[in-house]
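This is the structure, below, for whatever I ask next.
Only one protein chain is missing from this complex, and each of the others stays in its spot.
Let's turn to chain A:
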């Protein structure tokens, strides 16, 4: 079976750090978007039509907020996957180091 190792110890460690940061920050962003935080208004992709043609304000904007929030949560879960992958790589690297010396 070919070796599943494709990155060195440093890259794997960076991967773990990045994924932990990504999970925490993206899930917090998701929570804040779901809570319709006003500070994040610039990050929501609304247009003039959304505001003008809104039958039941501010539900369109709220809907957009929820969408972005869900996006963030999905990205956070992808980072969980990346983190697991990096963890595997770190373990494999440690094992290889063990066996050589």
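The definition used in the following text is that a contact is a pair of C-beta atoms (placed from the backbone, for glycine too) under 8 Å apart; a residue touches a chain by one contact, two chains touch by 3 or more; residues count from 1.
Basically, contacts and distances are computed from a predicted model.
When one chain of this assembly is omitted, its UniProt record names it as which of these: "Cell cycle control protein", "V-type proton ATPase subunit a", "Nucleoporin SEH1 isoform X1" or "Nucleolar GTP-binding protein 1"?
"V-type proton ATPase subunit a"
Based on the whole complex, identify which of A:11, A:41 or A:88 touches the chain you can't see.
Candidates A:11, A:41 or A:88; residue touching the omitted chain: A:41.
Of the residues A:25, A:61 or A:85, which one touches the chain left out of the display?
A:25
Which of A:5, A:78 or A:92 touches the chain that is not shown?
With A:5, A:78 or A:92 as choices, the missing chain is touched by A:78.
Identify the residues of chain A touching the omitted chain, counting contacts across the whole complex.
So the residues of chain A touching the unseen chain are 18, 21-22, 25-26, 29, 37-45, 64, 67-68, 71-72, 74-75, 78-79, 82.
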